[in-house]
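Right, chain A next:
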Amino acid sequence: MAVVNVTRNPEKSLKNGYLATSLVGLGTTLKTFTKQLFRLEESNTVQWPEVEYKYSDRFKGAHFLTKRPDGKVRCTACFLCATNCPAQCITIVAGESPDKGVEKYPVRFEIDILRCVFCGYCEEACPVDAIRMGHEYSMAGLAEDKWVYTKDYLLNREAITQTLGEKQVSEKDENVKHDSVESGLPGIHRK
Partner candidate 1 sequence: MSQEQSVQLTVDGREVSVPAGSTIMEAVRKLGEIEVPHFCWHPGLSVAGVCRFCMVKIEGVPKLQIACNTEVREGMAVDTIAADVKEAHKWALEFHLINHPLDCPICDQAGECELQNYYMKVGKYTSQMDEDKVLKPKALDVGDTLVLDTERCILCSRCVRFEDEITKTSTLGIFNRGDRAVIGTFPDRRIQHNYSYNLADICPVGAFTAKDFRFQCRVWFLKESESICPGCSTGCNVKVFQNGNSREYFRLKPLENPEVNGHWMCDYGRTQFEHLNVKDRLVSPLGADNSALSWSDAAARFGELVKSQAGADNGKVALVLTPQHTNEEFSAIFSHLKSQLGREPEVFVWREATEERDSFDGILFRGDRNPNTRGLEDTLKELGVSAKECSGLKDVGLSQAQLAVVLGPEVERAYPSLETDLAVLREMPAVVYFGNHRSQAAAGLSLRVPTLVFTEKEGTYVNHAGLKQTLKANARVMPSLKSLTEFLGGA
Partner candidate 2 sequence: MPLIKREYNGKSPEDFRLVLDFEGMENPQGIDAYKSKKGYEALTAVLKEKRKPDDLIQLVKDSGLRGRGGAGFPTGLKWGFVPKDAPEKYLLCNFDEGEPGTYKDRYITEISPHMLVEGMVISAYAFGAAKSYVYLRGEFYDEIGWTEKAIREAYDAGFLGENILGSGFTHHMDVYTGSGAYICGEETAMISSLEGKKGQPKLKPPFPAVAGYLGKPTVVNNVETLAVVPWIVRNGAEAYRAFGTEKSPGTKLFNLSGPVKNPGCFEVPLGYPLKRFIEEEGGGLLDGKKLKAVIPGGASAPVLTAEEVENITLDYECLQAAGSMLGSGAVIVIPEDVSMVDVLDNLMHFFKSESCGQCTPCREGTGWLGSMAHSLAAGHGQASDVERVAAIASQMAGKTICAFSDAAAGPAMSIVQKFPHEFQSRFG
């Protein structure tokens, strides 16, 4: 490995030294403090938790699962989010759906939120608009089991159902099939 030797420039040390820069910084603080004390400038500080900060719509917070118009989970358990996840934090167990028009659905859908890096690739990968990242950012907690978000939690937690309401329902129709799926062949019936 190469070593770069840096020689201190004595001319600049006064201007860039610790003491000088500390004083400059303190000056800025005093200036802003005074301005805001006399209401000459708006403060950026939010009085959290009494006041909630509103992030932009594009903020990628905690995940939620969207629903079909009939209230069922949209996810078809295609595993694309789990495949795409760089943190490998999504666990899916697929099963045969009791619904006629939907063959496959997730029996289990879990996100290990402690491993999640909030990159949003799961959202990107989803072919049926089933997983999205919401606006929640305060996810602190104590109980151990809360760190693995279950399907029910991703689908039905209060924070989502209350804030999103109808927005949690996605009407994209890729994964809902036509009624004509019933077999027309003799002796063969749908499972």
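Methods note: a residue touches a chain if its C-beta (ideal position, glycine included) is under 8 Å from a C-beta of that chain, and two chains touch if they have at least 3 such contacts; residues count from 1.
How were these candidates chosen? In short, all candidates are chains of the complex that A comes from, given by their letters.
No experiment lies behind these values; they were computed from the predicted model shown.
This complex pairs chain A in touch with one listed candidate out of 1 or 2: 1. By the touch rule above, chain A contacts candidate 1 in their complex via residues 76-80, 83, 94-96, 103-104, 127-128, 175, 177-178, 180-191.
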